[in-house]
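Excluded from the complex is one protein chain; the other protein chains are retained at their positions.
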Amino acid sequence: MFGAEETIPWIFENVWLVPALPAASFLVILFFGKRLPYKGAEVGIAAVGAAFVLALIATFTWIGDIDNAEGGDESHSEEAAVLRVDGSDGALPVVLTAEEEGDGHGGGPRGAPIVTDVEWFGIGTDANQVTLGAEDSVATESDGASSGFGISIGTLVDGQSVMLLFVVTLVSLLVHVFSTDYVHGDRRYTHYFAFLSLFTSAMLFMVLSSSTLQLIVGWELVGVCSFALIGHWWEEKPNSDAALKAFLTNRVGDVGLMVGMIILYFAADRSFDIVTINEMAVSGEIPTGTLTIAALCLMAAVMSKSGQFILHTWLPDAMAGPTPVSALIHAATMVVAGVYMIGRLYPVFFEGFAIAGSSLNAMAFIGGLTTVGGGALAFVQRDIKKVLAYSTVSQLGYMVLALGVGAYTAGMFHLFTHAFFKACLFLGAGSVSHACHHSFDMKADMGGLRKHMPITFWTFIIGTGALAGIPPLAGFWSKDEILVGAGVFPGTGGNGTYTIPFIFGMMTAAMTAAYMTRVIWLTFFGDYRGHEKPHESGPRITVPLIILASMAVVVGFLNMPSGFVKALRLPEGWAHRFEDWVEPEGVASFVGEENDFTHAKPSLALAIIATGLGITAGLAVWQYYQRLYRIDPKATEYPNGIASRNAVVGAGHRLLVEKYYLDHLYTGIIAGATKGPVARLANWINQNVLDGIVNTAGRLSVGAGQLVYRFFDQAVVDGAVNASGRTAASSGGILRRIQSGQVREYATLMFGAAAVLAAIFIFAV
Amino acid sequence: MQEFLDTWGITAMVFLPLVGVALMMAVPQKEESLQRWLALAASIGSAVVGVLMLWNFDYDDSGTMQFAVDHRWIEVITARYAVGIDGMSLPLLALTLLVVPLVLIYSWNHIPAPGNAKAFLILILVLHTGMLGTFVARDLVLFFVFFEVVLLPMYFMIGVWGGEQRLYAAIKFFLYTLFGSALMLVSFLALFRVTGSETFNIVGLAERVAEGDISLTTQVLIFGGMFMGFGIKVPMFPFHTWLPDAHTQAPTQGSVLLAAVLLKLGTYGFIRIAIPILPEAALEWAPWIGLLAVIGIIYGALGCLAQTDMKRLIAFSSVAHMGYVMLGIATLTDFGINAAIFGMVAHGLITGMLFFIAGSVKERYHTLEIKRLGGLLIQAPRMGWILGITTMASLGLPGLAGFWGEFPAILASYDPAPGLSDTLFRVYMVVAAIGTVLAAAYLLWLLQRTAFGTPSEEFVDDPEVHDMVFTEWLAWAPMLVLIVVLGFLPSLIFDVTNTPASMVGDAVNALGR
Partner (left out) sequence: MFLNQFLFLAAALFCIGIYGVLVRKNGVLVLMSIELILNAVNINLVAFGAYRGDIGGQVFALFVIAVAAAEVGVGLAIVLLIYRNRRSIDVAEANLLKG
């Protein structure tokens, strides 16, 4: 792509500006926001807008470079597999160290990642220096120059991060605009925008991470922003409970993240560098066993962050936050961090789980389970946001499933499309709630809204269609690729034969359409069940909806299969554009020793079957509600439905309503036990055992002291002292009688004594 | 200037607070404001000398003692007045020089009952000298003297200005630490004897131990004595019970100093004295230290979850946090020791901050019972925010200082020094990582119950509940800024500590086990 002499485009070296802008805006809003005319919202929008422009420049520069490389000859194959920029020496970092090991990779290094690093801090001594010092008696520590080897901070630009830059900045910008209306007059309007900015910045920081350490930092920072925004209305306890739950569940996963990253750090010869880790994972320098353990640990992090079973329970609760936040954080961006991380370290997972040539692995299974389990839960929710939340869980499961079966591009593409249509749906739900006086209860306060709010209705319909995979909307293309990627359907190929995940995926295709039809009916059809007259929202709400809905229509075409392109006689270059742009080549191409990374071949039959399944399921639900409507226009469920008649169905229904009893397990049993008996036991031990020992030791020494005091000090030592005192006192008592105060008696004594002395002198001498 | 610093710098820095004490003695007790100014001037004077030295410190040579002075002192026992600063003591000195003036500023209008600012401030200054001296001493006798100088002022501070059970807490603190110091002194003397009664100098002792053929058993026993002395001060798991009582009963300033600096004397002793002098014994002890450290992490966290008093909860969290520091030390690697020093500074800033907040909350609500608090963000929004940031820092959020003490320590225990069991330390690593979940749990729970929600009935219209005052801003702002800055620029500390920490690591590696 670039020769070593060519300069790297300005934007790729300075892409750090993209997260820096919202970070600056966070500080500005935090300190000066309340004094600004629009309470800080304008700063946030300006900063994110500027970041979006930069992200657009980056996106188009990237696309342009890829397309040029495609068009040009293949002579680049001898060139750098990764472009490293040392950004530490000033404002214009142009020092290039291209690592020459790209040869032999099939397709050439188009899309080689560009790493721009500056040293963050140095810690420890270089492993080489230690061995040197051991062999050589010259102490390495004596010269101050050996300040250890550095840990870098920087940006890693490749297709995946550029794609996320675009998504995050765009959705964030739209959410900012949407919020100015939606949370207008909120008690903490300024803080809200401050945290939106901080979140955007942290997310972009994480997306651009060049090292796993930086990834951890960004990962936790988005977590804390999520915490703050879920608990935005912290006066009410359920909200702060939800925030706590989100943070703590994520912390559980973070244990896996930390441990996994630590394992990789040591496995990759003490390097946090993502590209290095990937290189070593591909080349087999890291043993597969180590990779498997690391990948399993990292899966825990994915499960918590990306809401995979069984750590998904925080995500629906997170809907306690403001709706735009749910759209931005808990649908479009933050929750895909786990998926993004899998993609970032895909070689680790690919090799660790032996994805190629297998039929099941932990990732694919968890993804499959999540996609079905989450979808099933969406059926029993009354709250429109909860339905969307479970739908998000289900779709995230889809992405993980895709990555688990080796369909990297499909997973990333689904992430990409999902961000738009799910953000559209969430913002639509927000718009609906805005109209229905801040209620999210579909059964009590909605119904028949299509007449009152047409723009919201139509954008919501488009979003639903995209989610349900109705062609030609975005979700259709990405979902189809995932199903193809499982490699089960005849003629698709792929990286293995993932039968179980494939079945899960097909089930979800049907379920998604069904529960979304239920939402559409309950919200927009039937008769209005609320109290006050609903109204269409203002332009600051509808314009973002329209933009997102149009994105949901068009983005699917970015990755059309080549067969489809041929069939429609479109230019051949239009096929799988997304794959060309995003899929990493160069270093991270998974041309491992034995297990190659291959692409599945799309199948028209499969597309028809999956779509048919979805449409059938949707129509069935439609029929269900149509019949209900004829019975009672305001009804939302049959008075004597099957769940109340059939014991088995009833039990299943209750299982869903109780969310598989997972919340009881976590909140009631695990957290309850830790907070209650276990903590009290620890405290009891502290107070009674440990402190008891201390206090007993204290008491014993006091007792021993008392014994010594009483029997030795008082009796012997003090006895002697007291005896002498008493003697003096008693003798004094006797003698004091002599001192009568009578001068004459003194004189008598004196004379008497003189007489006695005289007698002694006379007779004795 | 350089010449002055080289010869008198450290001495001036260490003893300036005592000069302040002498001046304050001469001023009548009722001149309170003059007393305050004098105390502050003395501590700032000390800080100015300290900063000049930090300025002139040769950071490329942080492995050697700088501004070193070695003067005869007690010749009968070859004890010398040997002081110096290197990269290991520098961050802790800086921490002390920062925290004490802030504590004095905070004391401006927060002298706890029963008053008597003169005595209170004098105690703080004496404490200051003791703490600074401990961090610069290069001679074991000198170290011991300063180590003990710290005890008495703290005893009086707790015993006179403390809470309801102050006498119990003060005596427990005093006797417990004294017990440890006694064993430590025995170890010092034993070390002196077995190395030929020639020197008390730390480096000299280390050389003699390395050259001589002292049996491993003797070394292990001597290390054990030091372990008791330092371990109690840290405090490590089974010896920690003095800490919650001392913290809970101590006045705010006492708690802050205790958490910010005093606890570090113990960990500092490990990395400055115990391990460099007796690396072989350290290898023997390390698995046990690691075990106690991780027990402390989990146990301290569980203890926190059971507390009903805010200050006691924070005190227990110290046990957990110092567990990470000790885990880092127990790995005996450069990474671990770097992490430990960072952890000490971070814990000093963060927990010191938490105690400041607890003190101010107590001043406003007259209670620290968590059940009765709530809605701090409504009644005192700025303080609530600061509490939020500080708890986040305390639970090890990246981007704030706490993370860089915690994560590298966990990281280091994946690959401990050669001679230690990888498997064992990896188990410790996982346990320590799980500890971060518990840390988040108790800290956020604390935040939720104190800062979130609405204020309870009894305090809704309480006029005494107000937001922060000027002295609080002045005292807290530097700490907060440092918490954030260190979070993003960990190199500020790692660059200084790396060389000396690596030297300790190399000393262990050089044993070739």
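Side notes on the structure shown:
First chain written, first letter: the chains are A and B, and each begins at residue 1.
Criterion: a contact is a pair of C-beta atoms (placed from the backbone, for glycine too) under 8 Å apart; a residue touches a chain by one contact, two chains touch by 3 or more.
What you see is a predicted model; the values in this text were computed from it and never measured.
Considering the complete complex, the chain that is not shown touches A.
Among A:R35, A:R569, A:R630 or A:R744, the one in contact with the hidden chain is A:R744.
Remark: the residues of chain A touching the chain excluded from display are 736, 738-744, 747-748, 751.
In this text, only the chains that are shown with their structure count from here on.
Chain A and chain B, compared by their mean Cα positions, are separated by 33 Å.
Those residues of chain B lying in contact with chain A across their complex are 58, 60-63, 172, 175-176, 238, 240-242, 244, 299, 302-307, 333-335, 338, 375, 377-378, 392, 397-399, 403, 407-408, 410-411, 414-415, 429-430, 433-434, 436-438, 440-441, 444-445, 448, 451-454, 489-491, 494-495, 498-499, 502-503, 505-506, 509-510, 512.
Those residues of chain A whose C-beta lies close enough to touch chain B in the complex are 119-125, 130, 133-134, 139-142, 144-148, 216-218, 220-221, 224, 227, 231, 234-235, 237, 240-241, 244, 247-248, 251-252, 254-255, 258-259, 262-263, 265-266, 671, 674-675, 678-683, 686, 690-691, 694, 698.
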